[in-house]
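If you scroll down you'll find the structure; I have some questions about it.
Complex shown without one protein chain; remaining protein chains in place.
Chain lettering (A and B) follows the sequence in which the chains are written, and residue indices restart at 1 in each chain.
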């Protein structure tokens, strides 16, 4: 950690007259005091006059906590790798051990209306860019540590360049999808008391120990989905906001320190969203039989509905909004 | 524009290699070559680098030694040329002036080889459109127009504006051209630069030039800047100044209305009110006399009439000085004490001192300060007057001025006869070229012409009030930016009213584009100094021989060729070039011009600097010390770099040059001297000659007058002359004996040819015998006008000149802000060339005015706002505000390099296609006002008034 400070220190020391050598010289009145003052001002990030019109050129030295850099390389980059590949491995192992959640009694063949076509499309509007953003973002944050050493320089250059382009472009549909999903779906995602119980038994997905055989109540969305939704809402906001700062610096003119903070927040959000995404994907596809159908056609199997979202199914049956696919 | 080779003569110099691979190079862990070695001034030998000049890889490279064309420091550099293209610029670490250092302008010099915005071919304005011409057409049309005007209005109606950018040979031939044409209406920017210095200083002790050298400042213990800002105007001079500060703990005192970049390095900054230099100096002298700090022996032996000054100074006690200058009593006291305690000290001044309507008196006041302190004629002392353009010293020396022939000979009949003798021409023929009548009691041939600062008054004034036959009807603007002249609105009117405007310049310049004409403008593309060769004098009077770097770009021609072709057209080429050989292409042999200069320039000892000697120095600049300027060995052993004049006698006499003027500690043959006996031997019964002081080795151990043939005879030294010398010398004096015999014999006896006199504190031929404080014409202190009024209106040479009439108008109420102007480091002069250099232009993209936060707040102006600045005569400019504490409340400052906009309107459409500089802006001089020095017609650009409002 101190390494960074030390080396920057050397560079800065070489830059200015006073710091390193001041002690060599006997005190000679106010000249040295002025020197010391100048040095202190520069270190404090004093802005001055310059003829250069370039960004930030009025400031000779911008100081910030250099641990940011180590945080990125030593913690965030491996963490994102772990969030993606680690979660996949964990899930695969989990499924091996636990098995998936079968539909009791198999498919009923009756498909219950759950999502509108529009809902399905905004899901994918967010989801596909999200997947691409995860992969390209991973390349950008961790690629140099985990991929570059194993591929040729030309391939790497093409890869990281492509990643940057895709990441920049995909950000826009992602944010659109995020915004639509969050605003349109929030009303179904309000936490309820029964969600607590759902949480206590981990949704009933676990097939061993004390959790085995439990079937907690769930409304339109179960507690796990709600958690994912709100995490997605919050960290989606954070990742979008920080991403905007990084993508459109001319628009927002962030300071360099703010940009670095944005970079860290962006990565942290990405780690969380990635981890959740993996869980979400696994849950929707492999883990929960019949789950994927919802985001393909917008309809779910009746059995699936009553098994996983019993309260919602009861409710639509009761109020007559239940609609079957013709 | 692609860079293309223009010459077929392929350079074939074999490339030398460093003999080191990169790896080997890096392995010498402590690389101590080049700049890094030069950086260690405290060490001694450093110049391994030029030897190991390594060369780019592919094409053969030719290395040229050239000299920066920006300011007058004279920085040398190596230009690398490949296939006729200037491909590289390398620092000359072994150069004695700059040790490889350059400011922004010097470091961007190579751009001259691109010249993207240059004029490409001769052009003429026809019905508002620029039309291409052949050179032949151009010479014919311009020549015919000159002859027509000559017939109708006489030769004085053609005006010759010259340039401080010419080589010495160019300056000389331009002045000679005007003489052959028959007019004294020839001048250049020294008029608005250091003309008041030349007049004031020459009248104090003999020569109007920097007395020491840049390098000698290293020996100073105190450096007093007044109206000088070398950090921006002469950056490489700061190299020597900072060495003095570091090694001698020299005290830096900066007297400037503005907290300049130089002030940032000063021990004391005194922010005086613009135009109060004389009270400030008198305020210092008050303390000096009060405390007995003056050098009494020096004054007794070598100074005339210090007592008169003593009386004048009594009128300026500390309180009064504080009231006038705005500097506190303590500041003035400290300035005086620092100068008194740290001797020798040097005084440096520039435009802040000279560009005033009392400029000549300002410069005399500075000299008097140095005389009182006894700082003259010593190493580390002197008046180091920094000149502005690369060859403005040479242009001044060579008489590119309205009031003298080359060598400060003046315009008297005797002066003309001397030069006719040099030119080998019949005096009668030359005389006949002039207008033979007299006007307002003045004879044109012997009357100074119209000054550079006021050529427009020569166009606009009614002919009856002019001391010549008619108004100026045609003018050449040959390497001069007219936007450096005040009263731009009048300049524009004058351009409109002339019959013909001829611009000879690498760039269109303002004379070519700011008028509202549809016809009658010629643009003739001149080559830069990098496209020709010739000698150039730096501020310290040293000359260097600039090698030609590249062939003239596009269709441009060298100044000398244009002059010569025009003289052929006008029919006086034979007389004009009588003693100058032509080569196979009918081009003048430049060395012959240098030799003719040597043949005539006895007054200032520019006689010993033959082209061969100058080339030898330049080719061996590495053998001269950066500290002493002398060569410890090598082919020019014992000589001073560039043979600073006076380099007495003929080249064969091998005088080493005079680095420090008036230095009695040296023998005249080693560059010693004393004050010049220029004004007789006595005045009102008082002795003007030195008393008990003489230069080392002088056989006359007291003061003596200037040498004449008769004096040699009286001294019994006549027979030291050879028979040939005797024939030339008979009836002549040290200035007019073109054999050099009189000078040789005087020096043989250890005497200075110009005699040995005292420096004068009073100049009885000037409007003010002693420097007198006079409030600026446009002063914010109306309360001081009655006590310190300006002059009565007067006729100066050919032009009526207003003083009291202007000062009587109270402008201070409407225009409460003081206005002064100055330089930016990135630009030079009118800026046409430097604003066309993208590397420089990028750094200063907008014209601005510096205004104090307090004044800005009063006007709701924020930093970067667009404002209208209106000068006290109503000239309005639309510029940016820079709100900064650099200027005090009540004072504003503008750079003067901008042009290309006027009254908020762009002049870009007037430029020929592809020649608009990268940056254009309002000229400060549109807002600047009337005011001229009565002796030299210097313009007042440093003390005026304005009002600023948000646009």
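We take it that a residue touches a chain if its C-beta (ideal position, glycine included) is under 8 Å from a C-beta of that chain, and two chains touch if they have at least 3 such contacts.
Methods note: contacts and distances are computed from a predicted model.
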item: "Predicted Zn-dependent peptidase", "Formate dehydrogenase FDH3 subunit beta", "ABC superfamily ATP binding cassette transporter, ABC protein" or "Cohesin domain-containing protein" - which is the UniProt name of the missing chain; value: "Formate dehydrogenase FDH3 subunit beta"
item: Touching the absent chain when the full complex is considered, from B:236, B:350 or B:629; value: B:236
item: Residue among B:74, B:106 or B:818 touching the omitted chain; value: B:106
item: On chain A, residues whose C-beta touches the chain left out of the figure; value: 3-4, 7-8, 10-12, 14-18, 20-22, 24-26, 28-31, 34-35, 37-38, 41-42, 46-64, 66, 68-70, 72-73, 139-141, 143-144, 148, 153, 156-157, 160-161, 163-164, 168, 246, 248-250, 256-257, 259-260, 263
item: Interface with the unshown chain - residue positions in chain B; value: 18, 20, 22, 25-27, 29-36, 38-42, 52, 54, 56-58, 89-91, 93, 98-111, 231-232, 235-236, 238-239, 242, 246-247, 249, 251, 259, 261-265, 267-269, 338, 825-826, 838-840, 842-843, 884-887
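In the analysis below, only the chains that are shown with their structure count from here on.
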item: Centroid distance [mean C-alpha coordinates] between chain B and chain A, Å; value: 68
item: Residue numbers on chain A that touch chain B, as the complex places them; value: 51-53
item: Contact set on chain B toward chain A in their complex; value: 826, 842-845
